[in-house]
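Yeah, one chain of the complex is gone here, protein chain that is, but the others are all in their spots.
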Amino acid sequence: MLQSIGVANIDELFDEIPDSVPVANFRSIEHSLTEMEMMQRLSERAREDELSLCFLGAGSYDHHIPAAVWDLATRGEFLTAYTPYQAEASQGTLQLLYEFQTMMASLASLDVANASLYDGGSGLGEAILMAVRSNRSAHSRKIVIGGAVNPFYVKTANTLVRNQGIELVQVPHDNGLFDPLQCDVDDPSAVVVQQPNFYGLLENVDAISNWAAERKALLIAVVNPLTLAVLKPPGEWGASGADISCGDGQPLGVPMASGGPSFGFLCSKMKHVRQMPGRIVGRTLDANGDVGYTLTLQAREQHIRRAKATSNICTNQGLLVTAATIYMSIMGVAGLRHTASRCHENTNYLVAQLEATGRAQRAFSSPYFHECVIRCAGNVDALTKTMISDHGILAGYPLGDIDPTLEDCLLLCATERRTREEIDLFVELFSRILKES
Amino acid sequence: MLQSIGVANIDELFDEIPDSVPVANFRSIEHSLTEMEMMQRLSERAREDELSLCFLGAGSYDHHIPAAVWDLATRGEFLTAYTPYQAEASQGTLQLLYEFQTMMASLASLDVANASLYDGGSGLGEAILMAVRSNRSAHSRKIVIGGAVNPFYVKTANTLVRNQGIELVQVPHDNGLFDPLQCDVDDPSAVVVQQPNFYGLLENVDAISNWAAERKALLIAVVNPLTLAVLKPPGEWGASGADISCGDGQPLGVPMASGGPSFGFLCSKMKHVRQMPGRIVGRTLDANGDVGYTLTLQAREQHIRRAKATSNICTNQGLLVTAATIYMSIMGVAGLRHTASRCHENTNYLVAQLEATGRAQRAFSSPYFHECVIRCAGNVDALTKTMISDHGILAGYPLGDIDPTLEDCLLLCATERRTREEIDLFVELFSRILKES
Amino acid sequence: MPTIPTIFDTSEPGRIAGVQTPKAGDLTGLPAEALRVSKPVLPEVSELQTVRHFTKLSQQNFSIDGNFYPLGSCTMKYNPRGAHRAASQPGFLSRHPLTPAFASQGLLKCFWDLQETLKTVTGMEEVSLVPMAGAQGELAGGLMIRAYHEDCGDFDRDEILVPTAAHGTNPATATMCGFKTREIKVAADGDVDIEDLKRLVGPKTAGIMLTNPSTCAVFERRILDIADIVHDAGGLLYYDGANLNAILGKVCPGDMGFDVLHLNLHKTFATPHGGGGPGAGPVAVNSLLQPYLPIPMVGKLNDEYIWLDENYFPLTIGKLSAFMGNAGILIRALAYALMLGREGMVRVAEFATLNANYLAAELSKAGFQLAYPTRRATHEFLITLNREARDLDVRALDFAKRLLDFDMHAPTTYFPLLVPECFLIEPTETETKAVLDEFVCAMSKIREEAQEDSDIVKQAPHNQVVRRLDEVRAARVLDLTWSAD
Partner (left out) sequence: MPTIPTIFDTSEPGRIAGVQTPKAGDLTGLPAEALRVSKPVLPEVSELQTVRHFTKLSQQNFSIDGNFYPLGSCTMKYNPRGAHRAASQPGFLSRHPLTPAFASQGLLKCFWDLQETLKTVTGMEEVSLVPMAGAQGELAGGLMIRAYHEDCGDFDRDEILVPTAAHGTNPATATMCGFKTREIKVAADGDVDIEDLKRLVGPKTAGIMLTNPSTCAVFERRILDIADIVHDAGGLLYYDGANLNAILGKVCPGDMGFDVLHLNLHKTFATPHGGGGPGAGPVAVNSLLQPYLPIPMVGKLNDEYIWLDENYFPLTIGKLSAFMGNAGILIRALAYALMLGREGMVRVAEFATLNANYLAAELSKAGFQLAYPTRRATHEFLITLNREARDLDVRALDFAKRLLDFDMHAPTTYFPLLVPECFLIEPTETETKAVLDEFVCAMSKIREEAQEDSDIVKQAPHNQVVRRLDEVRAARVLDLTWSAD
């Protein structure tokens, strides 16, 4: 090979690198390990972190994932392909994405969906940017955010949008709920509401939706896609429905995996599609007139529109979308519905049993779904620490971390994976630890 | 569908079952579980049995398996295919088997290999039957078995062959070795020797091979295929080489998995091929003159030859062969050679360290490879129990179970997966436990 | 898709997958004459080359995951991925086979549960999970029959009866057990010819091997009579469980007079067949044969699970494998059984039978000839393409090859031998009506093609990676291993 190139050795191939750039010094990097040695090291670490039971949600949920989902998603042809730039050689991924878009749009009861964003948090940022671009009638660049929108999402969105002169105005929650009447922004460009909200409570989405519409603000719905099998979908909220819906796809067959990779999804009414960021797949015809799939509306994207693109996103979260599409196919309508309702019933049971101990009660009284805030008679920090250290149990999210008024509160959920026995065990430990502390 | 068939309900479809056969009563069978519930139950059980370190071999070895091996072998197209009866729709499996046959035959330095038998034990049984069919010059149906052939294999083979009037004559081992001169059978039909033998010792295979040849007995070589990367292959033993080689394929990329599924392999000289049991794949041409692969020599098999078949085997261990073929491809010559030699060095180190404690010494003095018998100064049973219960360590195979003269002996090996630290830990525990007991 | 060079063709001396190659170990001290000098023919390729090669090869396989696969007698139904996952857990995969029972309670409990389930499923007294496939189950069964007669001092019983339609493993097994095989005729309606049976049965009869539904794909209606006849003559009844899918939860072999049987877990219990295997062929027996079961089994002693070996079963026929059969397949089967549960098991037989009868009805309406038109289909059924062979000069084999071009695997062909030009078709319960309808369409289309230009069918397949393969050449010009030339 060197001969064909006409050099004497490999070093010569680097002769355009100026000598004044020092040679890299990698001495601090270890010598190479074999796969076996690498696995030994990383297995040890993985084992170190294993816990046995999870009652924590707050945006990432411990659901059952059918074995088929990842067996299929990790087939080499899905796992090791690039973005489907050559459509004819990527019909598998492209058709899958078309099916995904159909499922997501339909779950949200909106017209279109894109092929994913990074995650729920950055997805909200993109949704806001999209809304601002789309809502040309708005006078302000202010966005009203419901008080109980996932705080991690709000922070993330803020990082993304503030550089474009967009201001996020968060309305403090009222007993856990978003009351737009307590908002002093007259002309928001968009309104963001989450259903169920971060505290698991059901917002009055119809009223909020109408409130936004009256102000010509676009409505952005942050949702947990699994709950849409049971809850009224954003497209059907109020008189005209939400304009944009976004959220994190983790509940759809993606392991918690420390939060990533998961994927952000984005759905909207058709009229906003040209402001949508990210890949979109369309169905078309080939030279023979047969059906085929291809990336479309690429004129929105950075590789064509460059500085004027709807977003800079390029690599997205395709593999997770693959898994989610397979998950939704296996689960179907009934599977999703039953899973969501079972989570709700399990959480209901958990809450009832906790209240029965006399050491806990609901922090908010309005209806919740799937997840719930519990006020504890005792030190929440000590409780969660002991639960982990002594029992390997994640006992929920201590809300004091994000809201001082909820210092003695835990955000809890019991997914469909939690058995009665596990919940009973948790309740017993909960009560015992609080008593002893 | 019922309408098309012309019945009113499904029950009618069973109306040819006489009423006098009672209806099945499945009340003792549990109600159905979802995949999630089934996984919860079986995960609990799997976890219950986890141990952390393995120094046990005795026919099943704790080797590293590259991740790619099973990722590929469990692709649906390999995993969920049937025996390749329709060759044109099964070229994947067939070509793979052709490549497998090539690798195995070459490892053994023999001409042909079949596409697998059940396991090493039953494989020895089939090898003996094959030898008896093939050796028409033999006057007896006696088989001489070296004293240190894997006792589980011998037992299994015996179950298979004794019904055809074949007698296995085992020569007691002499200091762990097979000395054919101590054998009083004059006209064996075949001689079975294992290399390295069950005790890890290196037999004088050249001499044994020649001894068998002089008596017109076929020589059957039981081997660990991994060791063939380093040890002289059966086809090169003595003046004329072994006739048949068999063994278990577990060391080639198959997890220990409680012993199964693994696979038995069988290689032989070309002149015996028509007596070979099991599937064999051949390369041929298609109607266009292009290369393709198909099952061949089927006239040996039960579905054609019925009562006169070379064996009744039908379903074999194809998937494990798939894994082994991938394993051998990834590892290549160097990978297998280094793995085998590293096992040997690790075992050497283990033995040296154990001897250094003063509480153990080798039971046999002749050279061993990969695995070794250690005589312990103390109660072996108590040792192995404590090792498991207190430390999660499998401390070797107590040979007293199969040979009373070796009651205080352990058969030990340290594969390439065992680190120096693990071996040192083991030696320290070994010495401490024996001291305390 | 092009044909793929062998992995040896892409090999290059000295190339290694470094990340998989441990440091070489020290071999000093080993006798030189024990060491290898010749270099084996193994691939010398990178890991990527291996991955790409076998990915490509896999894509040249039909499979249940990719295709309708109505291979009669083989029960190619969906293999739940959950069962595979359950058995692939590290606690099971990394367990050494010689781990003592006290440290293997999780696994032993699985085996115990499966034994109990299979007892109920078969209606038998006791189960041994050891045999590694149906054929090894048959062998175990034959050896138990032999041991039983010998224990009764009955040394002359050296004949096994099988219907002419029997699967090849039945007579082959009889031979391996040291028996002779005698074939009984099958009557025109597909049932065993009772008169022929009566003629052949006698004091030399060790037993009879039967499937029910039979390999003619019909339910052997006079099974209880057959049982009486054989039992009265002092013989035993062996049930070949290959067709158990048809009657799961409906009737039990134990209630049909069988003394011993095997199950093919890779059929009825949906464990994947892996392109050839592995399978598992547990045997079940009534009390007569219980003492002879192959070891080891799992027992329970004061709430602890234990291995039952020759100490507990001194009359055992012995070991059939070095360790404990195909343990991993047994776990998959248990997982499947748990997911089916009581109600699911019955559904299996019902929908398998519904699908087969529907497909039979539709094919018949489409003008194809059922081998036993007056009989119900069971979980499978037989058609004969004799008429097509005669009138159109296209044989069952041609139909089979042409089906591949329709992206469907062919049914079992030319089995049983007594039905000419036959297809044994088993759609299984996991296929949808749409798929069955497509199959009927494909069959009709192929017949149409044959009517127009039989060469299309006779030269099929056309769309596979290879054209029709020359099997005669394969057996004549033996090319069984690759070599550089």
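The letters A, B and C name the chains in turn, as written, and every chain counts its residues from 1.
By definition in this document, contacts are C-beta pairs under 8 Å (C-beta built on N, C-alpha and C of every residue); 3 or more make two chains touch, one makes a residue touch a chain.
Everything numeric here is computed off the predicted structure, so don't read it as measured data.
A.B. asks: One chain isn't shown here. Among C:Ala242, C:Met339 or C:Leu382, which residue touches it?
C.D. replies: Final answer for the missing-chain contact: C:Met339.
A.B. asks: Check each of C:Glu12, C:Glu310, C:Asp393 or C:Glu448 against the chain that is not shown and name the one that touches it.
C.D. replies: The one listed residue touching the chain not shown is C:Glu12.
A.B. asks: In the whole complex, not just what's shown, which of A:Ile128, A:Ala217, A:Leu319 or A:Leu412 touches the removed chain?
C.D. replies: Spelled out, the listed residue whose C-beta touches the missing chain is A:Leu319.
A.B. asks: Since one chain has been left out of the picture, which residues of chain C touch it in the full complex?
C.D. replies: Residues 2, 10, 12, 19, 46-49, 51-52, 55-56, 59, 64-67, 77-78, 80-82, 339, 407, 430-432, 434 of chain C touch the chain that is not shown.
A.B. asks: In the full complex, which residues of chain B touch the absent chain?
C.D. replies: Touch set of chain B with respect to the missing chain: 32, 34-36, 66-68, 71, 76-77.
As a working rule, only the chains that are shown with their structure count from here on.
A.B. asks: Taking each chain's centre as the mean of its CA atoms, which one is most distant from chain C?
C.D. replies: It is A.
A.B. asks: Between chain A and chain C, what distance separates the C-alpha centroids? Give it in angstrom.
C.D. replies: Roughly 46 Å separates the two chain centres.
A.B. asks: What whole-Å value do you get for the distance between chain A and chain B if each is reduced to the mean of its CA atoms?
C.D. replies: A distance of 48 Å separates the two centres.
A.B. asks: Roughly how many whole angstrom separate the Cα centroids of chain B and chain C?
C.D. replies: 21
A.B. asks: Would you pick out the residues of chain A that each touch at least 2 other chains?
C.D. replies: 34-36, 66-67, 71, 76
A.B. asks: What are the residue numbers in chain C that touch two or more other chains?
C.D. replies: Within chain C, residues 20-22, 51, 55, 80, 82, 84-85 contact more than one other chain.
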